[in-house]
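Working notes, beginning with the structure itself.
The complex appears here minus one protein chain, its other protein chains still in place.
Labels run A and B following the written order; every chain starts at residue 1.
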Amino acid sequence: MARVLITVPRTARPGEVVEIRTLIQHPMETGYRPGASGELLPRGIVRRFVCTWNGEEVFRAELFPAVAANPFLSFTAVATESGTLAFTWAGDNGFAQTETRTITVAP
Amino acid sequence: MTAPQRRRLLVAAAATALAVGVAAAGERRSGSDDMAPETRAMQRDDTANPGMLWVQEGEALWDRPAGRAGTACSGCHGAAAASMRGVAARHPAYDAASGRPVDLAGRINQYREARQGAEPFAPESQELLALTTFVAHQSRGMPIATSDDPRLAPFRERGRRLFEERRGQLDLSCAQCHEDNAGRRLAGSVIPQGHPTGYPLYRLEWQDLGSLQRRLRGCMAGVRSEPYTYGAAEYIDLELFLMSRADGMPIETPAVRP
Partner (left out) sequence: MPSRREVLGAGAGLAAVVTVRPARATPERLEAAIREFAGEAAAEIRAGRVRIEVPPLVENGNAVPVTVNVESPMTATDFVRAIALFNERNPQPNVVTARLGPRAGRARIATRIRLATSQKLVALAEMSGGSVRSDSAEVVVTLAACVEG
């Protein structure tokens, strides 16, 4: 389980645009870096990130090796109703991880 | 006072001033003062500072039972925010058992062996880095306050000599860059004064979090000298000197550096 830092407000007003920041521990090995023996280390990156709000997709990103190690992603979403935000990272070597956070949306 | 006595006194005073160097000469600058604004912003923002991932890991390890005793750090020390506050600011500290200074990571491993009955963590291992970062983080914002225990004096002095000793194929000493030329540029980067205010830290160059020893090894490789092995006494003595030189500067762990 990779360490994750997710920043989501605990509460929001309906219709408010909230900022979501995510950071996951992952080397994002590019496939262009030589190892100690001089051979290129094989690529191993996070390739997809999806955020859903009560199951509905609000943001998706395709990542390439040019994204820095321990990838940081910040985006926004409209607060519609209270519930669960789910964050899924997936990538090379079967890497897959989902984290959830709850949010209360009230006037 | 005779003329020769006065001359000796003046020379001694000048030598002391030179030896204290950057600390007395004027403004001391942490590496964060020399960084680009974006990198400073990355360090300041706990939601974006990659070092916080290791703090989180360390927090989990703090509560994890280990070893024959089956106790966690929290079992004896309780909440780290209270019990570990100020600890990093006082290390390296004198260790009576070994008769030498010990750094924070070494202290953690000592307790792991002695109190938890567990294998010490390997140097620069993820667990040791995470725990050290978590513990040091509890001192963030506090001024460095190395102990004035007189038994530390010979080791601090040895650290100072290591700092001033030329080494490697490039025949450079730490002091020549980080004392004599601090603030000037080398290959586009500002040479920092080299105060260990934020270790363990996330270095953009490493794309990873590492200890002061890792950084020292990098410098030694940079001047084409053979680095000492991890845990070597030389690193501890050097760290003791560097921390003393940085006395009063606030701890920034986990720092971010280019």
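What we mean here is this: a contact is a pair of C-beta atoms (placed from the backbone, for glycine too) under 8 Å apart; a residue touches a chain by one contact, two chains touch by 3 or more.
Nothing here was measured: the structure is a model prediction, and the numbers come from that model.
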* Omitted chain - touching chains that are shown -> A, B
* Residue among B:A81, B:A122 or B:A221 touching the omitted chain -> B:A221
* **Per the touch definition above, residue among B:S83, B:S147 or B:Q207 touching the missing chain** => B:Q207
* List the residues of subunit A that touch the chain left out of this view. => 17-18, 30, 32, 53, 56-69, 71-78, 80
* **subunit B, residues in touch with the chain not shown (by the definition above)** => 35-39, 41-42, 50, 186-189, 191, 204-207, 218-219, 221-223, 258
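In this text, only the chains that are shown with their structure count from here on.
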* Contacting residues of subunit A [partner subunit B, same complex] -> 3-5, 7, 21, 23, 25, 27-28, 68-70, 72
* **Residues of subunit B touching subunit A in the complex** => 47-48, 50, 52-54, 56-57, 207-208
